[in-house]
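Written out below as structure tokens is the structure these notes cover.
Left out: one protein chain. Kept in place: all the others.
The block that comes next holds subunit A.
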Amino acid sequence: MRNSIEWMVGGQQGEGVDSTGELFAKTLVRYGYSVSTYKQFMSRIKGGHTNYKIKATKDRNYYSGDGIDILLCLDKETLPNSLDSLNEGALVIQEGKEAQVEGSQTSEGTVYTVFTVPLKQIAKDLGNPMSKNMIALGVSAALLELPIDILHGFIEEIFAKKGEEVITSNKQAVLKGYELTNAHVTNQVNALEVPKESKRLFISGNEATAFGSLMAGCRYLSAYPITPASEIMEWLADELPKVGGTVMQVEDEIAGLCFAIGASYSGTRAMTSTSGPGLSLKTEALGMAGMSEVPIVIVNSQRGGPSTGLPTKHEQSDLNQMIYGTHGEIPRIVLYPATIEDAFYVAAEAFNLADIYQCPVVVGLDLGLSMNKMTIPSFDPNRVAIDRGKLLTNEEAKNFNETHFKRYRFTEDGISPRPIPGMPNAVHTTSSNEHDESGYISEDPENRTNMMKKRLEKIKGAIIQEPFKFQTTADSSDMVLVGMGSTYGMIQEAAEQLNKEGMKVSHLHIQQLYPLPIDKLEPLLQGKQIVTVENNYNGQLLQLLKQNTPIHDRAKAITQYDGNPFTVKSIVKQVKELISWQL
């Protein structure tokens, strides 16, 4: 019996690699295991190697794993590309003329078994050449002794519209897979332990972000399609109309933000979603939202930059753009959820902060977080309550008794009561020019100084419920590994491994990047060696920490910017190198 499995399917784009991976992940989820996935793909519709990695464990996990126990090869590139990742005793399933089993070894000495199966021929014999991936899934499921009913159930759901014949042939294909396993590789069968009972969701970071936004009352999204953020728009396009809202795909990235700002100005909770190139185009409008004090949520799912860069690869290099992008100085809040589950709550809180502080809130994601799925607990509706800040009703606005409502009234906390255009007693002016309290253009130096202070100081107290996550060993640690976004799972596992080997390492994952809650972070960093783990060249997170706290003599960054996520192995190796460097 085993309580975890690492599985991967690889093949050419367009031959069902993604749907095969997704189906096996869902099978494991339905069985009751916790699953994390990672999709590798290229910026084309057909052709090019792609793969789908899964790690399933009885207990909750946060990372799709370094290794592979079962590898399903649908093309010739899969095996050579994955040799380094094979775990000892791995089973490789590949296409071939006739069924046979043989042992093999990698150059590193890892022993594995190759199970050759005539998938195409068997599928053809079944009268459904498309069912070859189902045979392979049947082999995979049988190796783990998963109940065949799970896959059969999915087949009935997926092919419901295609008719009985397609359903039957696919079910037979799965059954054939079980038979092949029992006939040729019974010695490789290692059943998954019975899972724990709990109600869970299997969801991507993009979906969790969109879901959290809808639950926070967002009713409008305008955006332009861009990898890896498009799923946010697509999910909301299905769901928003059912609750009286809508999604608009507009003409360009600039319009994507400007439409959303317009909708928010007129009273609706609104957002846009984009990736780095889009955020570059949006920065002038971002400044407008800051200057005119219109709440807005901008989701930026990062990919490999700069320019068009690596459009389908993972990177975390927009930190500086999210925090500093736009001319002049504006109030803003920058959040970056650590996990898919956090993405839901952070998105919901982003709308609250935007309304409370009347400023843009950037929610950073990255490709690893956006496009991959994880098993997470059911969401808690009581964790984040909707808070619209100083948004007025018409009756409240009427009490001010002003012919022209002062939209930019000076107040103690710098936040002005905000009416909505259309209210009979609150005609008001909103402006991206420097303005006085009434919203009219003003170049008066004293007014300018006061307005700048009002805008830039009002966000000082902004803080989310969980501005960072911190895990430490029982006694105090010597080193803090600091990360953001989708590196959460790898850093956590790396820290666990390092601690097991006798080092004293803790893990800090920052969810609120700006304003950085430095008073809360400083005690955690004091006297410790600081190592940021981040997917960019310059170590942007390290730079941010150095700007805010005196750690210059004891801080370094582990960086990776090749388009791929870290592995636990590479983090552990580099941390050890840093320790020996210091000695």
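Just so we're on the same page, a contact is a pair of C-beta atoms (placed from the backbone, for glycine too) under 8 Å apart; a residue touches a chain by one contact, two chains touch by 3 or more; residues count from 1.
By our rule, contacts and distances are computed from a predicted model.
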Among "Fumarate reductase/succinate dehydrogenase flavoprotein subunit", "Acetyl-CoA C-acetyltransferase", "2-oxoglutarate ferredoxin oxidoreductase subunit beta" or "D-ribose ABC transporter substrate-binding protein", UniProt-listed name of the chain not shown: "2-oxoglutarate ferredoxin oxidoreductase subunit beta"
Among A:96, A:129 or A:267, the residue in touch with the chain that has been omitted: A:267
Which of A:217, A:309 or A:563 contacts the chain that the document leaves out: A:217
Contact with the hidden chain (one of A:79, A:101, A:150 or A:420): A:420
Contacting the left-out chain in the complete assembly, out of A:27, A:94 or A:292: A:292
Absent chain, residues of subunit A that touch it: 199-203, 207, 211, 214-217, 219-220, 222, 239, 241, 243-246, 248, 250-252, 254-255, 258-270, 284-285, 287-288, 292, 348, 378-379, 381-382, 384-388, 404, 420-433, 438-441
